[in-house]
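Mind having a look at this structure? Questions to follow.
One protein chain is absent from this view; the other protein chains keep their places.
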Amino acid sequence: MDREAAKGILEGILFAAGDSVEFKDLSKVLEISEEELLSLVEEMKQEYNSQNRGIMISRVGERIRLTTKAEVYPYIEKLLKPQNRNQLSKAALETLAIIMFKQPVTKAEIESIRGVNVEKTLNSLMERNLICEVGRLDAPGRPILYGTTQECLEYFGLSSIEELADIKFDE
Amino acid sequence: MDREAAKGILEGILFAAGDSVEFKDLSKVLEISEEELLSLVEEMKQEYNSQNRGIMISRVGERIRLTTKAEVYPYIEKLLKPQNRNQLSKAALETLAIIMFKQPVTKAEIESIRGVNVEKTLNSLMERNLICEVGRLDAPGRPILYGTTQECLEYFGLSSIEELADIKFDE
Partner (left out) sequence: MALNVKLEAFEGPLDLLLHLIEKNQINIYDIPISELTDQYLSYLEGLDELDIDMASEFLLMAATLLSIKSRMLLPKERTEDAREEICTALDKEDPRMELVEKLIEYKRFKMIAEVLKEKEEGQSKIFKRRPEDLPFLYEGGISISEVDLDDLISIFARIIKKGAVEEGQSSRTILKDPLPLRIRIRHVYKTILKRKKMGFREFFKENFSKLEIIMTFLAILELIKLNRIKVYQEQSFGEITVTLKEVS
């Protein structure tokens, strides 16, 4: 299959799927290596950059998805009146940031970093499926270990958590 | 707004809508005449014809929509095919059950309950003469109302819709 045809199929699959699709499934179906797949995605990224396109392709974790571009938002808002999602609180965002970089991590560890009780925050993050239990620490009381979900990457549109690691901060 | 930007916005809106959108709504949001809109759509049609595109734009009555190109279906099938038949018929039956017990019901209502695009499923159910159009809702866009056919009721051992009346779940 030539590259142009493969890109067309990729677009069609992602369009029909609606949700993000795993690399490995796409490469299996297209019968190409994951490397080739990623190079196709890079090419598509460039093409979607063109002004006459209203959608874009992006990587979230080990998955790829199609979404609308942010600049179309004002028009979508006018026509489709999307419902606003509840935004996360500052406490939730701080807790998530810690879990992202320290996972797997216990509640006690998070609390020692934030200096406050995080029980309620953890519950609401679990309810929103942004974090999950990933196991138990082999220590007295066998405390729960928390980690972030795929949903979490999608929620923030992160290709990976490492993307955040470069953040510069000056004291 | 230049034509290229307008085409991008059009693509984004149709993508997000997931469904066909009326000319008049599109021309209002884009602040262009319906003629201009149609000429943009013609141009887009040409562009989507290119081999590296997996989606296409088409006109249905007074509406426009984006859909997957037919040549992509074999790949979608390979990728998204549910593990077993059971799962497959369950998806279709959910739609049928909703129509049976909520009739008359619009596509939008069914989709909001099931969380997926049911257009094609509705078509299949219509082809099999299990459901039919029973009218139009008196609301913007006058959406089609669906109900089960007499044949369908009989198949399930019901003599008439009235037999369903008591278990119909209206909120």
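Observations, loosely collected:
Which chain is which? They are A and B, in the order written, and residues in each are numbered from 1.
Going forward, a residue touches a chain if its C-beta (ideal position, glycine included) is under 8 Å from a C-beta of that chain, and two chains touch if they have at least 3 such contacts.
Since we're looking at a predicted model, the values are computed, not measured.
The omitted chain makes contact with just one of the residues A:Arg3, A:Lys28 or A:Lys69: A:Lys69. Only one of B:Glu42, B:Glu62 or B:Glu77 touches the absent chain when the whole complex is considered: B:Glu77. Counting over the whole complex, chain B has residues 15-16, 18, 68, 73, 76-77, 80-82, 85, 88-98, 100-101, 111, 113-121, 123-125, 128, 130, 154-158, 166-169, 171 touching the chain that is not drawn. By the touch rule set out above, chain A reaches the unshown chain at residues 15-19, 56, 65-70, 73, 76, 82, 84-85, 87-88, 90-91, 93-94, 96-98, 100-101, 113-117, 155-158, 164, 167, 169, 171.
Assume only the chains that are shown with their structure count from here on.
Chain centres here are Cα means. That of chain A falls 28 Å from that of chain B. Those residues of chain A lying in contact with chain B across their complex are 4-5, 7-18, 21, 25-26, 29-30, 47, 50-55, 66, 68-69, 71-72, 75-76, 78-80, 82.
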